[in-house]
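Here the complex is missing one protein chain, while the rest keep their positions.
Each chain gets a letter, A, B, C and D, in the order it is written, and its residues are counted from 1.
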Amino acid sequence: MFKNRASKKAGLPPGTMVYVGKEQAGEATVSMIQYSEQEAEEVSVDVRNLQIAVPENKDRVTWIQVTGVHDLALVENLGRIFELHPLVMEDIVHTMQRLKVEDYGDYIFAAMRAMHPYDEQICLILGPGYVISFQENPSPLFDSIKERIMKGKGRIRRLGAGYLCYALMDIVVDSHYHVMESINERLEALQEDALEDYDRETIHGIHALKGEVFRLRKSVWPLREMIGRIQRSDSGLVTRDVSVFFRDVLDHAAQLADTVENFREMLASIQDTQLSSLSNKMNDVMRVLTVISTIFIPMTFLAGIYGMNFKYMPELEWKAAYPVFWIIVIIMGLGMVWWFKKKKWL
Amino acid sequence: MFKNRASKKAGLPPGTMVYVGKEQAGEATVSMIQYSEQEAEEVSVDVRNLQIAVPENKDRVTWIQVTGVHDLALVENLGRIFELHPLVMEDIVHTMQRLKVEDYGDYIFAAMRAMHPYDEQICLILGPGYVISFQENPSPLFDSIKERIMKGKGRIRRLGAGYLCYALMDIVVDSHYHVMESINERLEALQEDALEDYDRETIHGIHALKGEVFRLRKSVWPLREMIGRIQRSDSGLVTRDVSVFFRDVLDHAAQLADTVENFREMLASIQDTQLSSLSNKMNDVMRVLTVISTIFIPMTFLAGIYGMNFKYMPELEWKAAYPVFWIIVIIMGLGMVWWFKKKKWL
Amino acid sequence: MFKNRASKKAGLPPGTMVYVGKEQAGEATVSMIQYSEQEAEEVSVDVRNLQIAVPENKDRVTWIQVTGVHDLALVENLGRIFELHPLVMEDIVHTMQRLKVEDYGDYIFAAMRAMHPYDEQICLILGPGYVISFQENPSPLFDSIKERIMKGKGRIRRLGAGYLCYALMDIVVDSHYHVMESINERLEALQEDALEDYDRETIHGIHALKGEVFRLRKSVWPLREMIGRIQRSDSGLVTRDVSVFFRDVLDHAAQLADTVENFREMLASIQDTQLSSLSNKMNDVMRVLTVISTIFIPMTFLAGIYGMNFKYMPELEWKAAYPVFWIIVIIMGLGMVWWFKKKKWL
Amino acid sequence: MFKNRASKKAGLPPGTMVYVGKEQAGEATVSMIQYSEQEAEEVSVDVRNLQIAVPENKDRVTWIQVTGVHDLALVENLGRIFELHPLVMEDIVHTMQRLKVEDYGDYIFAAMRAMHPYDEQICLILGPGYVISFQENPSPLFDSIKERIMKGKGRIRRLGAGYLCYALMDIVVDSHYHVMESINERLEALQEDALEDYDRETIHGIHALKGEVFRLRKSVWPLREMIGRIQRSDSGLVTRDVSVFFRDVLDHAAQLADTVENFREMLASIQDTQLSSLSNKMNDVMRVLTVISTIFIPMTFLAGIYGMNFKYMPELEWKAAYPVFWIIVIIMGLGMVWWFKKKKWL
Partner (left out) sequence: MFKNRASKKAGLPPGTMVYVGKEQAGEATVSMIQYSEQEAEEVSVDVRNLQIAVPENKDRVTWIQVTGVHDLALVENLGRIFELHPLVMEDIVHTMQRLKVEDYGDYIFAAMRAMHPYDEQICLILGPGYVISFQENPSPLFDSIKERIMKGKGRIRRLGAGYLCYALMDIVVDSHYHVMESINERLEALQEDALEDYDRETIHGIHALKGEVFRLRKSVWPLREMIGRIQRSDSGLVTRDVSVFFRDVLDHAAQLADTVENFREMLASIQDTQLSSLSNKMNDVMRVLTVISTIFIPMTFLAGIYGMNFKYMPELEWKAAYPVFWIIVIIMGLGMVWWFKKKKWL
């Protein structure tokens, strides 16, 4: 959905930092990890008195993980240290930002959306020898990477800042799988319902799911183009070795996009099927009504005839009248039934 | 909607200036601001006796804000001073113009549409060291920029005419948010209605909203291409520093376009849902009719039988006939109910 | 619609001139205007004895306006004089031609469709220093241009053959506005009908309008590509000065295309709305039937019971039976009404 | 439709020649025409003992017309003489081939589909100084070209093998017009039916026509790309002079594609209209039922009341009861009629 908050900013001078997002009470924290192929250490950072310098030794990689982007002062300080463009800082704190990757020459800025455990904006800045990640909530999203770096597992310590950036993005992309599975389950449930026993709930369920798939698509579709832009970037920040890995995350993003398309097609198919089913069911209902009415209405008319009180109605006096009446009625009824059977209405 | 006025001009020689728009009585005004990084001054301009020269000192930026484009003489005078192409002047006074950006080498011409506070055409001309803005109504649209220039706030005084042009465009693009919010509200109201309690008003409401979203799309979709064309222009009017800002407004335009697409998808989904709901409700109605008819029509026939006046109807004389009749009727009724329950019609 | 006549030609050797179009009785005429910036003169031309030479003085522009392309001999003579390709001559007399622009190096050939006052094919040949226009009907389509040339108004006498070609095209493109306005009016009328009071006529009206819009689209859509091809042509026939004007007519063509798309969207929306309205109206109808039937059918059954002629029906003898019957019936009726109110069917 | 025969070949080594098509009994024939600008002669060819050499004199054009591609030996012999690629030979005898144009450097291979008089695959090979055409049925498709060559009519003898290839393709493309006309007629008939008097036949007719148009599209759509590929081929087989003619056949192909699109749009519109009409007609039917039922069901109930046999029903004894009953009934009826008129149901 379109967020009202987006308009909060309309008219403000560009580059004005305004936190756009849910009200936040938690304190912002910054964690910093520095590592080379041989060693890794976590450096404690005082949020109030930021003592970070732009890393100069390109052999060491510095990862600064900022949690709590509502702390404008913190973001501003970082921005000054790393000479970030005002628009980048504006985008970081505007947590309803459109997904994007922008190459500022010295660094690459990426705004993405994690889906799990929190649905939140993740911003990444990849510079020479450093990566800065911005998130709002203190989520364990990147804990596995931290662990891999500290324990020196895998090739993460060997391949530099580009690989770290890739690893973070991979996590963010993979966070969509969780949501997709839950959508998948609801979709399958809906499908059963839609084919078996449909009612207002199913109809509303389809409508709601459509909205969610649409929202998901908005967060999944730009991924391919974004990641491709990083991969093809000629800034030298992404080496050839790392580029292969970006191709892999590109592939995951493409698979996500395929799956979302799949959901859309299925929802459309379910809705079509439901409409056909509704029509078919209505047909059944109407057929029953028509058959019953068509059989009994003429008979009732006949009975009404002989219920009239005219003085001179010769049939009334006949001895055989009543049985003959029954015979006629039964023949009429059977004839109708035969006719309906022929028309396949019964 | 297609405007009849557009055809007013068909057949006229090209470059003929004809004011196309709502009749206007107000007098045209011209305000002129000249500023450099150090100072800014507002120069008063006599509309009747235009004494403006093309600015020669490229360090100073001149912003000429024309209000009231129905004043053909004024536009023509300005056109002569700044050597504008006749087609540009024709476009400025044709306020139902198609959105466009055209690079005339010496200057760039842009025709855009502001949405709020007035729905009107805004034309911008970006030349070396000057920007001319044309609008019909004396709206406070650009007042915040004027203030920023005069007070020297932000980087507006530092970055030259290209930045001013960007700032004006940003305001125009942001003016769409207001309309989008109102559409969003109506959309959400409609959605509630469509799912709960639909009637002629809802149906007409969807139709009307569709038209508005379509109109909005026409004003939003070309923005991206237009702004991109300015950004990529090789005329030297937009410097590299300013180009980053155009990328930002490009992003806003893309977000507007996404939102409009969103609206369209939602309207389509609401309409589909409504159609399903209508079918479903009809099914409910028909089921009630069918159940009642199917239960009572055969019983009524039976009652009709024993209301006949045949002389020789043995059942009429039986003592137990009446209670037996009731028993049969009740069994028939319960049987029907059981059958309908089995068919899940009850 | 697909024209049967198109197949008349299937199997003939290419370049065979066959007049394809409505039977024509009128005589063909040729009018020739020669002008330079200083002067303009109309030269009388004898159709039977064509004495035209390819203009050699490029400073003078020659405009040959041919009316009545069913005169194959005339077209053939012109073709020989100006060394036109056989396929061009074939296209000129095939008045159901597909819209096209073809660059033959020495000249550019354009086949367009005017919409008003006649719906007819207009062919233009732009060569160095000359323009030849072909039309079937003696329409006043180009009279305004003739007048402008003769009176020396505007820049038409100054900008050469390319500008003349532009001016003619502009007229042809603008001739669509007339048709668009009439479609617009019918569309708005249909819209009213579709929302208020729909019947067979509205349904057929929508179908018919769809067909017309589709036909219009076929004549409007190729325009942009065609004009763009002339504008970008590197034959030197269109100078840089004139190219700006072609950009303007390109813009008109784009606006026409937008409007046609608009029509399509509106028709689709009207049809969707109409379908919803029909369903909604049906719902109303069915609800009335169901409510009435459901209230009265059980009551009628009850009245039928006490119309039976069983000898032993104790209720018949009771003094209070009749009033009690009424009370029961009224309670039943009110109960039903209450139930329907609760279900919002009343 | 998907042809089962296509799978016959799955799993066979590539380049294996298998005749795929209808069983054929007729004998294969080869006719050979050699011509230069001055003269043309038809050379008799013995199919069993093929004595053809690759033409060396490029001034003479050789056209070898093979009828009966089920004769694998014949095709294989030709293939050996002209050094055709095994895949080309495989494609020639696989008469359900996908349309294609392939440039093998020495020659260009084209697989097309003629529509009339036979719906069959036509393969063409354009080499330096020769054209080989392959067809299955002895159809008079190319007779007009043969005649033109033998009689020396037109420019066919002057423009070499490329022009001959163009002429053959032009015939094949034009053969679609016949089918299009027949579809057009059926479409117009369907349209009438769909709007006036629709039933099962119309519905099935639309479905069937949709299938045919779809099939036609498959044979028409690739034409443009195919012919364009020949035209742009840099093999030198198509000279500049001939290229203009290919542009013309390209245009015909584009027109065919437009017409097919037209058919699709019309079918879609007819179906939409039909659905609206069906809904509208149902509305009419239901309105009649509802009006009749709503008027008479309450009256019948009233009549039922006074048909009851209660002993104590004071109204029965009143003298004026019967006329009063009629008055009430008539007022009720008129009231209903008035109400329905107000609701526009009558």
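In this section, contacts are C-beta pairs under 8 Å (C-beta built on N, C-alpha and C of every residue); 3 or more make two chains touch, one makes a residue touch a chain.
Because the structure is predicted, anything quoted here is derived from the model rather than measured.
J.: Which residue, A:Thr29, A:Asn77, A:Asn137 or A:Ser277, contacts the hidden chain when the whole complex is considered?
T.: A:Ser277
J.: Quick one: say which of D:Leu72, D:Met150, D:Ala257 or D:Met299 touches the chain that got left out.
T.: Of the listed residues, the one touching the omitted chain is D:Met299.
J.: In the whole complex, not just what's shown, which of D:Val288, D:Ile327 or D:Leu346 touches the removed chain?
T.: D:Val288
J.: Just the residue numbers, please: which parts of chain D touch the chain that's not shown?
T.: Counting over the whole complex, chain D touches the hidden chain at residues 1-2, 4, 6-7, 9-11, 13-15, 85, 87, 98, 100, 102, 104, 197-200, 203-204, 206-207, 210-211, 214, 218, 271, 274-275, 278-279, 281-282, 285-286, 288-289, 292-293, 296-297, 299-300, 303-304, 306-309, 313, 315-319, 321-322, 325.
J.: If the missing chain were put back, which residues of chain A would it touch?
T.: 144, 148, 153-156, 166-167, 170-171, 174-175, 177-178, 180-181, 184, 195, 244-245, 247-248, 251, 254-255, 258-259, 262-263, 265-266, 269-270, 272-273, 275-277, 279-280, 282-283, 286-287, 289-290, 293-294, 297-298, 300-301, 304-305, 307-314, 344-345
By definition in this document, only the chains that are shown with their structure count from here on.
J.: Treat each pair of touching chains as one step and give the shortest count from chain A to chain D.
T.: Steps on the shortest route: 3.
J.: Using the average of all C-alpha atoms in each chain as its centre, how far is it in Å between chain B and chain C?
T.: 26
J.: Calculate how many whole Å lie between the centre of chain A and the centre of chain C, each centre taken as the average of the chain's C-alpha atoms.
T.: 41
J.: Give me the residues of chain B that touch two or more other chains.
T.: Chain B, residues with two or more chain partners: 275, 279, 282, 286, 289, 293, 297, 300, 304, 307-309, 313.
J.: Quick one: label the inter-chain contact graph as line, ring, star, complete or other.
T.: Its topology is that of a line.
J.: Name the touching chain pairs, please: which are they?
T.: A-B, B-C, C-D
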